[in-house]
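Please find one structure pasted underneath; my questions will follow.
For this depiction, one protein chain was excluded, whereas all remaining protein chains were kept in their positions.
Letters are used for the chains, namely A and B, taken in the order the chains are written, and counting of residues starts over at 1 for each.
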Amino acid sequence: MLSAHQIREIVAERDARRRGTGKKVVDVREEMERLEEKGELIIHRIRPENAPVNVETLFGWTKRIPTSRLWHHKSCGQCGNIPGYPSALLWMMNALGKSYLNEPHQTSCTAWNYHGTATSNPVALAAVAARNFHRAYETDHFPLIHCGTSYGDYKEMRKLLVENAEVRHKVREILRKMGRDLVLPEEIVHYSEWVHAMRPEILARRTHDVSGVVATVHEPCHYYKMIPEDAVYDPEILGGQRPAVPTGILLALGARVADYSTWYDCCGFGFRHILSEREFSRSFANLRKIRPMIEEAHSDVAITSDTGCVTTLDKSQWIARAHGEALALPVLADVQFAALAMGAHPYKIVQVHWHAAPVDRLLEKMGIDGRAAKAEFVEYLAALKRGATPETLYPPRDEIEKYFAVNKGQVLPEEPASAASGALVAAVGRALK
Amino acid sequence: MNPVLVLGGGPAGLSAAAELASLGAPVLLVEKEEYWGGNPRRWHYSLLAPDLLPAEEVLNPLVSRVEGAPLIERHLRTTVSRVEPLSSGFRVELKGPETSGWREVSSVVLATGFDHFDSRRKYEYGYGRYPDVIDFKEFEGMIHDDRLTRPSDGALPKRIAWLLCVGSRDVQVGNPWCCRMGCAVSIKQAVEVRQKHPEIDTYVYYMDIRTYGLWEDLYWKSMNEYGVKFIRGRIGQITQAEGGKRLLATGEDTILSRPTEVPFDMIVLASGMEPGTGTKEAAQLFGLPVGPEGFLTPKLSDLNPVESGHPGIFLAGAATGPKAIPDAVTEGMGAALRAYKHARG
Partner (left out) sequence: MSVVAHLPHRTPTLTDTEAAHPPALELTGRRPLTAEERRTAETIFGEFRADGRYREYVLGCLNCGECTTGCPAARFYDFSPREMLQIAAVGDATTLWDAMQEKIWACCQCYTCNMRCRFGNDIAGIISVMRELSVRHGLESTRRVLAPFNRSLTLLMTVGTQVASDMIQPDFFRDWGPFAAAGEKSWDADPHLLRQAIPIDVLQTTTSSWEVSVQTSLELFRIYEEAGVLDMLRGLDPDLTEMLIDIIEERREEFEEARTRYHSQLAAMHGPVATFSG
């Protein structure tokens, strides 16, 4: 086995080589600085309030992960069909005292549609990315990207906007027509990188012993196969040979992470395939992922960190019955698993009922009383039916925000709302200059 | 006459030193490791391609010629730490256990050689994590010492695969060049395995077989005499199968145009040749340019491949690019001749 130091050297060397010859990999972040100096774009910088934590990427580059004052860039699939995914994340931020903003003034990245149907083009994709980035900027909250595909797409768009002047100018023109400007965040940050950076804090608040859990990790393709140089690797996790997220949080929590032969395979989501190439999608998920995870690794849970992966791996299992196979491997996002280990309510917060594969046995292994939790939830549903006000993780937004992208500072556990509004006005003023 | 400095005691450097001595020139032969013979010695090469001669039969005469020559002052574990130009020749500072301090030399032969590509950098092959994924330089030693067992459990493998071009012809790791030796050496290794253990199945995964020139004979023989099997297409990733008992090689058979997945007991990686750290240091020390690949570059690679372009500095062997032993030895002779001419003035 290699020492951490040896691997770090190798990583640095690999970077130097890739930069030196062949296909050059440039650090777009450096290019961004240059373009900002020339007034061609604005960099949304990570500030001390964002309490950044440094991590390392594949090339040994430093990546700064802001941990507070974040703008949630939600994922359509998560919010639509796995709502416990974002709510576990928001709950965790509340628990760890991290401030954030979650608002209706965000579109999706539109990349699912693009990768599925190609009914878009690079300019539109880049403009969508930049619009959302600008919105985060004017609220003075740093964007945190929930979806792996959005994350990959935004990194590609950042690269395109930096390297291609014509696209850049065209996008800027479009943005200006709606009173916005070209803003690129200093780093494009996936929520799982935030979870990774929060490992010590999460561990400190662990309430359940998960050492009996054997997990298998499915690494989301768009996390590390698109713009690989920016994905987070750690010499001490998987020998630095595979991405450190989301494996790192599992190891930190004390779970066992088991290897399996199809580790590198995709989940079978395929963008259009999940809807219209179902035989492929379901077969792939079961044959190439779920079955090896169960048979080779004897795992209790599959952990991943992307929308499409959770959906595909989870929902595809049922149809295997058609072939006489009763596959039943719970599939959770890293943040859901970590929230459970921190004592989050399995139904009210982690919303496990949106998952198709049964999680009861996993909860039991984690020492969580799933039955009691379910009873509480059923009771809660009854109360809602009687007209009780829904419990929320932050005070609900104002009516005006249904229409207009205004912001009054919704959830700021760390600071009073008025301070945030002040910062907002300042940011808007800056953005308009 | 001040001695000629020969830097590097691999095949090229040994050849240059012996040649200079035979011309009557004093030589200062400096090698940073504690042995003579360069990479072939370091990794205990077994039989050499293409003629399947034991490496000792090639290396030993080279070393004994040097050791038997009174005109050659030899220093192991020694390096040059500083260089200053003189009106003719150089002043060099040696650092070593037996000798340290400044010496004047009339000319210089740089024979600083190559380093193997570090296979850990192709993460997807799991080298360094999976004990049965082996670099072919280590495999040389294993055949040489007749240790053909699997590192993981000591069992004799039933099926071994060779994967060519690891860290060569690959911009993912920044090495777009061909290593020139990987094909021939891998095939030779498969032949050696079949000679000793005909019951072991041997497969070579390739995208091109570059047993150039007369070396092609080895390739043909490996099939019709030894039954080595060739699969066109590369293994793109290695994982563990059967609960860690075997390796799973996933690739594409590009003749069948289908993805394949084959369990193996051992997989040998033909890691490429990169400019050695010693070569990079020497380039800096003597202020010589290196090419985009990082190797030293002769001024006229066609007409005079041993001349650096800087008066009094000559190049030989794998320091200027991937090379076989006969070429390294020939260049050592050529560089010796030029260095001698220069020293004579």
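Going forward, a contact is a pair of C-beta atoms (placed from the backbone, for glycine too) under 8 Å apart; a residue touches a chain by one contact, two chains touch by 3 or more.
Predicted model, so just to flag it, every value in this text is computed and none were measured.
K.L.:
Which residue, B:V171, B:I200 or B:M333, contacts the hidden chain when the whole complex is considered?
P.N.:
B:V171
K.L.:
Give the residue, chosen from B:E33, B:E73, B:E216 or B:E252, that touches the chain omitted from the document.
P.N.:
Of these options, the touching residue for the absent chain is B:E252.
K.L.:
I'm checking contacts with the chain that's been left out. Which of A:P185, A:P235, A:G268 or A:P330 qualifies?
P.N.:
Once the missing chain is taken into account, the touching residue is A:G268.
K.L.:
Considering the whole complex, not just the chains shown, which residues of chain B touch the missing one?
P.N.:
So the residues of chain B touching the unseen chain are 124, 165, 169-172, 207-208, 233-237, 250-254, 257-259.
K.L.:
Which parts of chain A are in contact with the chain that was left out?
P.N.:
Here the touching residues of chain A are 22-23, 74-81, 83, 86-87, 90-91, 102-108, 110, 112-124, 127-128, 131, 135, 138, 152, 163-164, 166-167, 170, 173-174, 177-180, 221-222, 224-226, 228, 264-266, 268-273, 275-276, 278, 280, 282-284, 288, 315-316, 318-319, 321, 348-349, 351, 353-354, 356, 358, 374, 377-378, 380-381, 384-385, 390-394, 396-397, 400-406, 425, 428-429, 431-432.
Rule of thumb we're sticking to: only the chains that are shown with their structure count from here on.
K.L.:
Which stretch or stretches of chain A touch chain B in the complex?
P.N.:
1-2, 6-7, 10, 13-14, 16-23, 238-242, 259-264, 296
K.L.:
Quick check: in the complex, which residue numbers of chain B touch chain A?
P.N.:
Touch list, chain B to chain A: 118, 120-121, 123-124, 126, 128-129, 171-176, 237, 239-244, 248, 250, 292-294.
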